[in-house]
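Complex shown without one protein chain; remaining protein chains in place.
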Amino acid sequence: MNTIYLIKLIGEIKDIMAENKDYLIQLDSVVGDGDLGLTMSDGYLAAYNAISDGTETDVGKLLYTAGKAMSVAVPSTMGTLMASGFMQAGKVLKGKTELTDYDIVELFSAYMDGVMNRGKAKVGDKTFLDGLNPALIALRERIDKGESLQAAANASAKAAEEGFENTATMIAVHGRAATRGEMSRNLKDPGAAVAMLIMKAFAKSLAD
Amino acid sequence: MNTIYLIKLIGEIKDIMAENKDYLIQLDSVVGDGDLGLTMSDGYLAAYNAISDGTETDVGKLLYTAGKAMSVAVPSTMGTLMASGFMQAGKVLKGKTELTDYDIVELFSAYMDGVMNRGKAKVGDKTFLDGLNPALIALRERIDKGESLQAAANASAKAAEEGFENTATMIAVHGRAATRGEMSRNLKDPGAAVAMLIMKAFAKSLAD
Amino acid sequence: MKKIINKPEDYVNEMLEGLYIAHPDLITYTADDLRCLVTANKKEGKVGIATGGGSGHLPLFLGYVGLGMLDGCCVGDVFQSPSAEQMLAVTKEIDSGAGVLYIYGNYNGDIFNFDMAAEMADFEEGIRVESVVAGEDVASAGPASPGEKNTRRGVAGIVFVYKCAGAAADAMLDLDEVKRIAEKAAANVRTMGVALSPCIVPRVGKPGFEIGEDEMEIGMGIHGETGIRRGKLEPADQIVTEMLDKIVADIPYVSGDEVAVLVNGLGSTPLDEQYIVTRRIDQYLKEKNIKVHRYYVGEYATAIEMAGFSISLLKLDDELKKYLEAPARTPFFTQV
Partner (left out) sequence: MKKIINKPEDYVNEMLEGLYIAHPDLITYTADDLRCLVTANKKEGKVGIATGGGSGHLPLFLGYVGLGMLDGCCVGDVFQSPSAEQMLAVTKEIDSGAGVLYIYGNYNGDIFNFDMAAEMADFEEGIRVESVVAGEDVASAGPASPGEKNTRRGVAGIVFVYKCAGAAADAMLDLDEVKRIAEKAAANVRTMGVALSPCIVPRVGKPGFEIGEDEMEIGMGIHGETGIRRGKLEPADQIVTEMLDKIVADIPYVSGDEVAVLVNGLGSTPLDEQYIVTRRIDQYLKEKNIKVHRYYVGEYATAIEMAGFSISLLKLDDELKKYLEAPARTPFFTQV
């Protein structure tokens, strides 16, 4: 696993966001301003374009560059949070050119830290974190148990999906959805859907 | 004929304007802003109220007072023109306490002068003048021929009505109706209707 | 009718009460009549300048009374003239011996009442009054031939006349001179507007006219007077081009001439759109080699909540430029 794999991974994320553009627009239209499909497809495309030439061998620098490109392209809530995730992962993995399975766990863990540092949300606040957090737990558990990265990625994608479904029981306390208060319950969180899509793309990037 | 008669005359005008309020509104709504019914009924009421106590014996002063009250109450186009008519008649008849039939002709003639001095319109411009002017001609002719004031007044009311009907052949060059240009043809002029109503009230004031 | 008001019949007076509350340092009223607005800072020996007209055009007319601009203003009901009596009261209050100049728009009711007031001021009070009537809407009529009466409507361009005349009076010029400056400004200003939606006079309660969801009316007046043509809404650049073609042809301009530009929102047109309009005006005038001395952008003369805008061009010479640049401070116009 090296920067070539990361280009593939980010490419898969870019593709899945493009495929689910209308779905994300629809989710965000109900609780927010409806731009999430646009920002996620544009944002990951910008991230991908910034790193896809394959000249960068430093894993950390590649991730940081992807994040910076995303922050310039889509300065929305999720755009900036995803950029912050990439940039934090970049800082943590800086200097590496090869990644172990544990480094992949570290990557997602740092990504989550980046989002949390920037967004100051907690698990349970009905955000992106509620999709990513269960996925990260599943991923770490399986790798700790010695399962293959593919098996762990599949499990984490499933966990992310469950996390996303679960957001329908929570009350939003951040962003536009929060202005609806109690009315936000029963609705699934669009940002958590993004976490689910990322983990699906991750599973796919190992499968093909 | 003295100020008591003038109070009766202005009272009749006030009544006919009140009765024809909706009619004038309707006429003015087509070519103008629709306020003519309100301004004429309010304006002549104000004029009447200012002079109806019967203490004034100077014909000229009474007419001037009526005009001034009207100008304060309804500063619209027709309101100010009618006020100017009264005030001019007041100036011309100042000092008199008794009126001959010729003085009555003078009264309407001065009223017309007041309107013309203020409005700078000519006969044929599709205005109030095109109702009053034929009435004034008829009135003067009949009195000159020695007919009774009642007969002369009846004839002048008829002439005013014909004058009003005739405005449907003219193009408006003053006021809001003028902004319609050629489209103003075929429509009767609301201000000329006011002249017709004044002359009808005049005929009635002699009949009862 | 969706308005933040109390009783429609109290609309004008309650608006005026709010105005005096908000600007006590600049304006007050006379004759115990809220509709007779006068400056709170009378300057002795200065020519007084008064204006007036119907309500519903804020910041016109009230908003330009203050330092370096107007001294008094009478307003009537919405779209209705104030009375001669009220104008006389204002005239008496603002005269300090140097006489009074009336500057108002070219509307029947206003003309009659201002004329009557001028006569009364002369006869009853011995105050010399001169009048300048602004009529610069090129869409409302053709230009007047020499000696003929100008039948064009007065619209937003009157603000330029106020500004130049106000500065001239503030410089203590005499009545004839102030009148000459006002006439010069009035002779050099041209305006044209476009409307996208009607407005509702509170006491009437329904729109003054109907217009399709995709239509505009080029040349419409600020009371909803019929314009030059009604058609499908076009891109901003195209609308501005059509308007400027008419405005610029009317003076006419030669290469190198200098102007001041007023972009005026009619009530519910966002500032953003007014700046998009400004951008195209600048392109257009650059193509014609007409130099813009200064832009004014915002709401200067509205039609309640009408959507649309107007463009006014004031052709400048050194004299007008000097008076345009002078400082002023009023409730709605502050220039330092």
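To keep things simple, chains are lettered A, B and C as they appear, and every chain counts its residues starting from 1.
Here is the rule we use: a contact is a pair of C-beta atoms (placed from the backbone, for glycine too) under 8 Å apart; a residue touches a chain by one contact, two chains touch by 3 or more.
No experiment lies behind these values; they were computed from the predicted model shown.
J.: Can you list the shown chains that the omitted chain is in contact with?
T.: A, C
J.: Thinking of the whole complex, not just what is shown, which of C:Thr39, C:Ser55, C:Ser140 or C:Thr191 touches the missing chain?
T.: Residue touching the absent chain, from the options given: C:Ser55.
J.: Return the single residue from C:Asp33, C:Glu119, C:Glu273 or C:Glu319 that touches the missing chain.
T.: C:Glu273
J.: Who touches the missing chain here, A:Thr77, A:Asn133, A:Thr167 or A:Ser205?
T.: Reading the full complex, the residue touching the unseen chain is A:Thr77.
J.: Under the stated touch rule, tell me which residues of chain C contact the chain that is not displayed.
T.: Spelled out for chain C, the touching residues are 2-7, 11-12, 14-19, 21-23, 55-56, 58-59, 194, 196-197, 213-214, 233, 235-237, 239, 263, 267-279, 282, 295, 297-299, 302, 304-305, 307-309, 329, 332, 334-336.
J.: Which residues does chain A use to touch the chain missing from this display?
T.: Residues of chain A in touch with the missing chain: 33-35, 68, 71-72, 75-77, 79-81, 83-84, 118-120, 173-176, 178-180, 183.
Simple rule for what comes next: only the chains that are shown with their structure count from here on.
J.: Classify the chain contact graph as line, ring, star, complete or other.
T.: Per interface graph, the chains form some other shape.
J.: Select the chain at the greatest separation from chain C, using centres from the mean of Cα atoms.
T.: Ranked by distance of C-alpha centres from chain C, the top chain is A.
J.: Counting contact pairs per chain pair, which pair wins?
T.: So the pair of chains linked by the most contacts is B-C.
J.: Quick check: how many Å separate the C-alpha centres of chain B and chain C?
T.: That pair's centroid distance is 33 Å.
J.: Using Cα averages as centroids, what's the distance between chain A and chain C in whole Å?
T.: Once rounded, the distance between the two centres reads 58 Å.
J.: What whole-Å value do you get for the distance between chain A and chain B if each is reduced to the mean of its CA atoms?
T.: 83
J.: Two or more other chains touching the same residue: where does that happen in chain C?
T.: none
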